[in-house]
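Supplied in structure tokens, the structure appears directly below.
The complex appears here without one of its protein chains, the remainder shown in place.
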Amino acid sequence: MAEEKAEGGLVFHPLDQFIVKPLFGDGPVAWYTPTNVTLWMGIALLAIIAVFVLGSRGRAIIPTRLQSIGELIYGFIYKMVEDVTGKDGVKYFPYIMTLFLFILFANYLALIPMSYSPTSMIAVTAVLGFGVFICVTILGFVKNGASFLSLFWMSDAPLILRPIIAIIEVISYFVRPVSHSIRLAGNIMAGHAVLKVFAGFAALTLVSPVAIFGIVAIYGLEVLVAGIQAYVFTILTCVYLKDALHPHH
Amino acid sequence: MATETTEAAVGACVDAGGSALGMPQLCADWMPNQIFWLVITLIAIYFVMSRIALPRIGAVLAERSGTITNDIAAAEELKTKAAEAEAAYDKALLDARAEANKIVAEAKAEIQAELDVELQKADAEIAAKTAESEAAIAEIRDSAKQNVVAVAKDTAKELVAAMGGSADAKTITAAVNARMKG
């Protein structure tokens, strides 16, 4: 957002697009207030239901287009879970599918102009990332007991190095949820902010063709990033899940 | 955004102009709201997925792979049947050919037999004819011989008579017969 202010300078507000606003009225945002976050999460939910419930309504042996989209995503994630975590990870497939679909649909819906991107909010991705972290850690201890700690104890490293490696492993283990969530939020936020900055330059007549071309290019990149970040978030979840199920290297 | 109300009541993270103060991502006032709605959305998606969508799609995929397996099995069966039918056809063809060969051989043998019979008959006829002819020839020869004898007798008698002798028939016949034998 850029406005030619009275002083004549360009003023960028690339982060204004992330402001949370109540849908009805202008009151303060309480935890239960329906906001634009609610609206776009709801739209994502409806889109998911449209593709996966309405699309597969026919249960057709020869799928319709919508049903084959759903089947492709199903097969893709199912294969990923099976390949990365092994056979015993398949029972967590609905959980991973939920994460993937929410991120994918939120990312893509956020690319609609004037929309809102819930996945760019660190609070949202932190809930996703720490949710995965907490679930996986609890699961690891429930499944393996104390031997889950052998994840940090590299038994094939030289004995003298093992404590140091263990410290590094523990630190990297606890950094996981942070990087996991910041990566998603940062990517989406960065893309949208850059789009806004280019849009701000488009207000200058001299550079507006370049700026508009830049918007198109960055938009294309963002389409790519939206899919890749959903994929990366999901596959990292699978990797962490595999660590919890099979902590022995 | 630009159209945002100028009222300051919106919150501590938005200035009077409606622009964000600092990063909206870090505004603590808004976080509970996002987290609350996120959790609601995730639970909704999870229930829709695990109760309705995923079992349904899994069933459809399983059914499809089952159908494909069945179809492949059916195709395999049909293929076997086709191979069997081909084998039967080949066998029938071979039988028919053997039959035909047999019929040809039989016909040939029959014809040969008939031919043999005819040939024999013809041979017999020819032999009969030959015998007949030989008999006729012998008869003709005999009669010719007799004629020769008679002529010889007559000639001899005449010759004897011409020479002034006389000879009885008995002597002349004996003489002629002796000459004929010689």
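When the chains are written out, they are named A and B in that same order, and each has its own residue count from 1.
Rule of thumb we're sticking to: a residue touches a chain if its C-beta (ideal position, glycine included) is under 8 Å from a C-beta of that chain, and two chains touch if they have at least 3 such contacts.
Following the convention adopted for this analysis, contacts and distances are computed from a predicted model.
Visitor: Missing chain, UniProt name, options "Sulfur carrier protein ThiS", "ATP synthase subunit c", "Binding-protein-dependent transport system inner membrane protein" or "Cell division protein FtsX": which is it?
Guide: "ATP synthase subunit c"
Visitor: Check the whole complex and report which displayed chains the hidden chain contacts.
Guide: A, B
Visitor: Which of A:17, A:137 or A:187 touches the chain that is not shown?
Guide: A:187
Visitor: Specify the residue from the set A:20, A:80, A:121 or A:136 that touches the hidden chain.
Guide: A:80
Visitor: Contact with the hidden chain only, please: which chain B residues?
Guide: 20, 22-23, 26
Visitor: Considering the whole complex rather than only what is displayed, give the residues of chain A touching the chain that is not shown.
Guide: Looking at chain A, the ones touching the missing chain are residues 15, 80, 83-84, 179, 182-183, 186-187, 189-190, 193, 228, 231-232, 235-236, 239.
Operating definition for what follows: only the chains that are shown with their structure count from here on.
Visitor: At what distance in angstrom does the C-alpha mean of chain B lie from that of chain A?
Guide: That pair's centroid distance is 69 Å.
Visitor: Please name which positions on chain A make contact with chain B in the complex.
Guide: Touching chain B: residues 1, 3, 13, 15-21, 26-35, 37-38, 41-42, 44-45, 48-49, 52-53, 56, 59-61, 63, 67, 70-71, 74-75, 93-95, 97-99, 101-102, 118, 120-124, 127-128, 185, 189 of chain A.
Visitor: Would you mind writing out the residues of chain B in touch with chain A in their complex?
Guide: 1-2, 4-5, 7, 9-11, 13-14, 18-20, 23-27, 29-42, 44-46, 48-50, 52-54, 56-61, 63-64, 67
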